[in-house]
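Of the protein chains in this complex, all but one are displayed in their positions.
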Amino acid sequence: MIKVAVVGASGYAGQELIRLLYQHPNVDVSTITSRSNINERYDNSYGNYLKISDLIFSENDMEKLSEEVDVIFLALPHGVASNVVTQEILNKVKVIDLGADFRIRDVDVYESWYTKHGSVPLLEKAVYGLCELNREEIVNTNIIANPGCYTTCSILSLAPLMDKSYVDKKSIVIDAKSGVTGAGRGLDLSTHYTEANESIKAYKVASHRHTPEIEEQLSKIAGEGIRLLFTPHLVPMNRGILATSYVRLKEEKSIDEIYSIYEEFYKDEYFVRLLPKGKNPETRWVKGSNYCDIGLNIDSRTNTIIIIGAIDNLVKGAAGQAVQNMNLLFGWEEKTGLDYVPLFPI
Amino acid sequence: MIKVAVVGASGYAGQELIRLLYQHPNVDVSTITSRSNINERYDNSYGNYLKISDLIFSENDMEKLSEEVDVIFLALPHGVASNVVTQEILNKVKVIDLGADFRIRDVDVYESWYTKHGSVPLLEKAVYGLCELNREEIVNTNIIANPGCYTTCSILSLAPLMDKSYVDKKSIVIDAKSGVTGAGRGLDLSTHYTEANESIKAYKVASHRHTPEIEEQLSKIAGEGIRLLFTPHLVPMNRGILATSYVRLKEEKSIDEIYSIYEEFYKDEYFVRLLPKGKNPETRWVKGSNYCDIGLNIDSRTNTIIIIGAIDNLVKGAAGQAVQNMNLLFGWEEKTGLDYVPLFPI
Amino acid sequence: MIKVAVVGASGYAGQELIRLLYQHPNVDVSTITSRSNINERYDNSYGNYLKISDLIFSENDMEKLSEEVDVIFLALPHGVASNVVTQEILNKVKVIDLGADFRIRDVDVYESWYTKHGSVPLLEKAVYGLCELNREEIVNTNIIANPGCYTTCSILSLAPLMDKSYVDKKSIVIDAKSGVTGAGRGLDLSTHYTEANESIKAYKVASHRHTPEIEEQLSKIAGEGIRLLFTPHLVPMNRGILATSYVRLKEEKSIDEIYSIYEEFYKDEYFVRLLPKGKNPETRWVKGSNYCDIGLNIDSRTNTIIIIGAIDNLVKGAAGQAVQNMNLLFGWEEKTGLDYVPLFPI
Partner (left out) sequence: MIKVAVVGASGYAGQELIRLLYQHPNVDVSTITSRSNINERYDNSYGNYLKISDLIFSENDMEKLSEEVDVIFLALPHGVASNVVTQEILNKVKVIDLGADFRIRDVDVYESWYTKHGSVPLLEKAVYGLCELNREEIVNTNIIANPGCYTTCSILSLAPLMDKSYVDKKSIVIDAKSGVTGAGRGLDLSTHYTEANESIKAYKVASHRHTPEIEEQLSKIAGEGIRLLFTPHLVPMNRGILATSYVRLKEEKSIDEIYSIYEEFYKDEYFVRLLPKGKNPETRWVKGSNYCDIGLNIDSRTNTIIIIGAIDNLVKGAAGQAVQNMNLLFGWEEKTGLDYVPLFPI
């Protein structure tokens, strides 16, 4: 049994992480922290933990935690993690950061989309924790940048095509749709029940911060700089992300050829489920699970591949992938504590 | 007061039409028909009409109706209308068809996406009833093909750009999202509450029948054949369509230039609301109304215009536009019986 | 055309009122006020008003308003109205208060459930504006206390039985369920989308402030003091209230006898719809309308009448009834500006 701390446990990603860690056979959740609920019981914030957990929020003291636990999970607002993680801490403990601070290797790109970075030297030590792509690097680091929700779904949808010369890499459009948990637990008029319910909208059009994150990872595979168009939408449902990606082809390809590429690319991946030809993902089939479902289509009229990906944004898009990263770090089977049948209907 | 009949009044579009017609100052709904509920009270199918309407479903007899009423609205499954409308009927009565049978002028295109057409000679007499584009032709016909829901939203979103040479017309992608009323009142596992609720999916990927309808109208404006990619999605909400359209630019354009084009194009249109710069439509602001809201964005990184359109699929996307067409046909003010403030929150 | 002001136009009831007033043939909305959005456009708060209204929030100045308009509607938090309405104002203008301040005649009861009352002398001039019960008093007052949402539905459900000796008046239980608009537009974790969605709860059990309001009105009819049990629940939907009321019988009665009582009681009421025997109300059939639907049942096993009532909480439960009261005050037909077919599906 290892000991873990969850720093920033009051949000939805933190809570989902604690749920998964409670059910993980090798883990003991010893500390949870929060800025706002210090000394309060966790089941006061999240009634689902009644009679299950006696955890109390404590103040965040990274020094102390680094002495006491084996892994620190950070679920903090963007810009905070890079100011609390230091090399000294990383010498003593592994850190899995669910925020954006260590996701983008190019500091200029990071700072143009986010804010000033608090620990640039650590950036090159951080590994982008999209397990299916970076497994080998993950096992050799002490600091993992756990990917964003939209990015996980988008990158897994597009990765297999990125090194193909017949793909028009300037043409990529990702039209993504997310449930409202993606917006977090903080109060805002846009996520007030009666405002978000029964309505759909696009938001942060042409300006969402997951754009450069997707681009950097896909560029790495492509071996060339990729610029793409990413549009997120808010959908009236609690969980789930569906990403519909459009990629123009420079030459005609059959659906079978495209399927072969994906089948080969993901043949050993437990958490990627390629749907049978003619079927496409729906978020209802992945909820509560770490799966990423992918469907493939070709529109021969416009010679375009349409890839549809679906994940549970709080699991594969956040907490589940964080656990998957932890499993890799400790040499456990990758699906340990994650091999749940998706719940349906929820 | 004119007399109208609604043929196919048991579905959602038919019901919404009857609601609007009941509140229309110049109209008397004298007959409703249905195949399955003959001799039953309408308020037995739709409890909202209790104490409001004593209408009884009767059998559809087009001959008889054409003698008795001034307009026949058809809300029938695709392929039926073209077999019940004849020139003789049109000599006696105006017909507004909410189905697809008369929407596509090119019979080969129609038959390749739908089924054999039942009255090809009438096709060239039918006018595509998208009022904002075809107002002048509408007033001079006796048979109007009321546009589809996705198509109304998509065409109004894209029309102002179609004759611009700097627009890459091969690049158009429309990613559309619809509420579940779009799927009608017929029972199907995919629209069973617990299957559709809390989930999003794409459907009929690269094969939805609204594709050729959008293409034909946009081609007419463009003066060249347009092929585009259209992907519909099912969203867990009752009403509303949001269409996110992507159009590549061949040269750089400012957002102000694009705004000017749309402002000019829609300057006299009561039912098109161009949102202030920086804002984008949300379906919650148009529900229960005949408005089409449009927002404009440019992604300068990929030199793409992103147009977002929103309508109430049952109003501007069906029944409301049918009433708007009727108003045009009878020379009434176009907004008669349609100038409602959208309901919120619903 | 009369001029009206809406004081407190930023909440849902205020907005619904403005929507109805905009569509009312005899009314001009000349002023809207708010504490927090002064000098802002109304369509900035409520996007449905884009291109429909140029209204700007102004500061609340009751003196000035009383000179300028014919009716002031107050949609204020409880406890505020009684401190801004004075006899001087009432000498110049009619006031329809959508809040609770003037609903309870017994000041001790009011102050034990709410707070200190700001204008006790006006209490006896105020008329409880449940139009179906108090029509005659309403036309003779200048200050109307518009009933609460739960109370409207509960009182209309129970009123016809209250003077019947065979009814056990100590046995009344009202189990009521409301959509989330009932909680208003103010941000709170309990109405955050992802907390309220997909869940139901009771709240303010045995302590909701609508209890004494229901009791006072029913006691008036009964001619004796009635104490009852009222439990509100929050349901994941935008609009609608369903109240399930249980009343024990002291002797056996047939369902026909009970129906006769309700039919007689409501025989001239346009906005009360008694459902056919064997049917019960559903909130979907009244949304967007001023109707109150009522269904009657007897459980012969326990000798209990079960009355089920349904309203749209924002219309008959707030803004619609306020308009109905205004119509009465000005001698207009009671349904003026209110005779809409309920929207479905919304």
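Labels for the chains are A, B and C, by order of writing; each one numbers its residues from 1.
Note that in this section a contact is a pair of C-beta atoms (placed from the backbone, for glycine too) under 8 Å apart; a residue touches a chain by one contact, two chains touch by 3 or more.
Predicted model only: the values in this text are computed from it and were never measured.
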Item checked: Hidden-chain contact residue, picked from the options C:117, C:210, C:239 or C:273 -> C:239
Check: For the full complex, which residue in B:180, B:243, B:275 or B:319 touches the chain that was left out?
Finding: B:180
Item checked: subunit A residues that touch the omitted chain in the full complex -> 12, 15, 18-19, 22-23, 46-52, 181, 198, 238-239, 273, 275, 282, 284-289, 291, 293, 340-346
Next item on the list: Can you list, in ascending order, the subunit B residues touching the missing chain?
Entry: 12, 179-181, 185, 187-189, 191-198, 236-238, 346
Notebook entry, point to check: Hey, which subunit C residues sit against the chain that's not shown?
Noted result: 170-171, 173, 175, 177, 179, 194-195, 197-203, 205-206, 227-229, 231, 233, 235-240, 242, 244, 246, 280-284, 287, 297-302, 304, 306, 308, 345-346
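Going forward, only the chains that are shown with their structure count from here on.
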Item checked: Innermost chain by mean C-alpha position -> B
Next item on the list: Go ahead and align subunit A to its copy subunit C using Cα positions, then give the rotation in degrees, nearest 5.
Entry: 180
Note to self: With touch defined as above, tell me whether subunit B and subunit C contact each other through largely the same residue numbers, more than half shared, or through different ones.
What the structure shows: same
Next item on the list: Determine the centre-to-centre distance between subunit A and subunit C, using the mean Cα coordinates as centres, and give it in whole Å.
Entry: 46
Checklist line | Multi-chain contact residues (two or more partners), subunit A | finding: 179, 194-195, 197-198, 236-238, 346
